[in-house]
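Omission of a single protein chain aside, the complex is shown with its protein chains in their original locations.
For subunit A:
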Amino acid sequence: MSTGVAEKTQKTIGGIRRKFSPWTDPTAVPLIRYENVTKRFGEFTAVDSLSLDIYEREFFALLGPSGCGKTTLMRMLAGFEEPTEGRITLAGEDLVGTPPYRRPVNMMFQSYALFPHMSVWDNIAFGLRQDRVEKGAVAARVEEMLKLVKLESFAKRKPHQLSGGQRQRVALARSLAKRPKVLLLDEPLGALDKKLREETQFELMDIQMELGMTFLIVTHDQEEAMTVADRIAVMNHGKLVQVAPPAEIYEQPNCRYVADFVGDVNILDARVESVDAGGLTLRAEAAPDMPMRISQGGEAKPGDSVSLAVRPEKLRVDLEPPADASLNCLSGTIWDIGYLGDLSIYHVELPNGVRVKAAKPNLTRMVERPITWDDKVYVSFTPDAGVVLTR
């Protein structure tokens, strides 16, 4: 209980996550280990000397743009690609050289890859039959899987007689039927429409909790990764850029790339003026007359050129200057407004032409004096709203 009290008093990053963090426990043994894994296709290096630990029961997301090596990393675990260098172990066992049909992992394919000539029932039973599971046990497991994905009445249908969402469920049931140690999901929801995708994300989380399995998901959709994953690895050019829980990735990105890739962000070039116990003072190139105070600065030293990253929703936009306008306050004019219903995004042009984005929730239906085009506004933020990025 003592830790709970400590958490209450101490400021934490982001919202509440379920209490599960084996990666912070130095005695925990990872289930999957990538050790200095490199994969080259001819001249092209898809994965570059990468090391990564994934723990049991973790929902782990590989996030990155296409061509960043995330799919290759997953396919090496499934056995469809062999690493050029390095080792991949699963529960302590070296997997390199083991063909895909002898690995205790199963994959859900982006295209679903349902066997078109087999019924839903036969598709789900396929993996169990390969293991020569006795008939009664196969039937029991298939029924259980059909129930899990709520497709009991579709057992006799062929894949082409199903809707996209139903196919996706069959693919999930098929890959779960053998109770693999790790389930690999390759862009599993890419083909679904937005509403269905959101529903399915929560279902995936429920299923993962219920079965207590380790899920590794590959996605380029940052919202999807944020929703489902315990930890996210952001990848670029075959390397891991940051591996952290979603809230940390969002609120404490370790470089410009992550800040920019995950969510929306304003990045201002700045120079560090001074560093003290309470944080650091910056001068942004966009507003040389206004000192900026940031409470966290990492390892930045006075004189360093850094980037100041502030998320749009952490910027305040007001028509009147804020109470303390001597710090972290920029003035500009409204250049454009994006009305999204729940939010309005204000694009504010600073005197020297730099534009920043500020998001403001539309909390009430009517406003006395709405902010409109060409208004002179004040954009301000608190010292803990921004992050200083040195990379």
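We adopt the following convention: a contact is a pair of C-beta atoms (placed from the backbone, for glycine too) under 8 Å apart; a residue touches a chain by one contact, two chains touch by 3 or more; residues count from 1.
In the analysis below, contacts and distances are computed from a predicted model.
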item	value
Protein name as given in UniProt for the chain not displayed, "Dihydroorotate dehydrogenase B (NAD(+)), electron transfer subunit", "Transmembrane transport protein", "TonB-dependent receptor" or "ABC transporter permease subunit"	"ABC transporter permease subunit"
Touch criterion as defined above, residue of A:51, A:130 or A:274 at the omitted chain	A:130
Full-complex contact with the absent chain, from A:20, A:109 or A:378	A:109
Subunit A residues touching the omitted chain (full complex)	78-80, 99-102, 105-107, 109-111, 113-117, 126-127, 130-131, 157-158, 160-163, 166, 174-175, 178
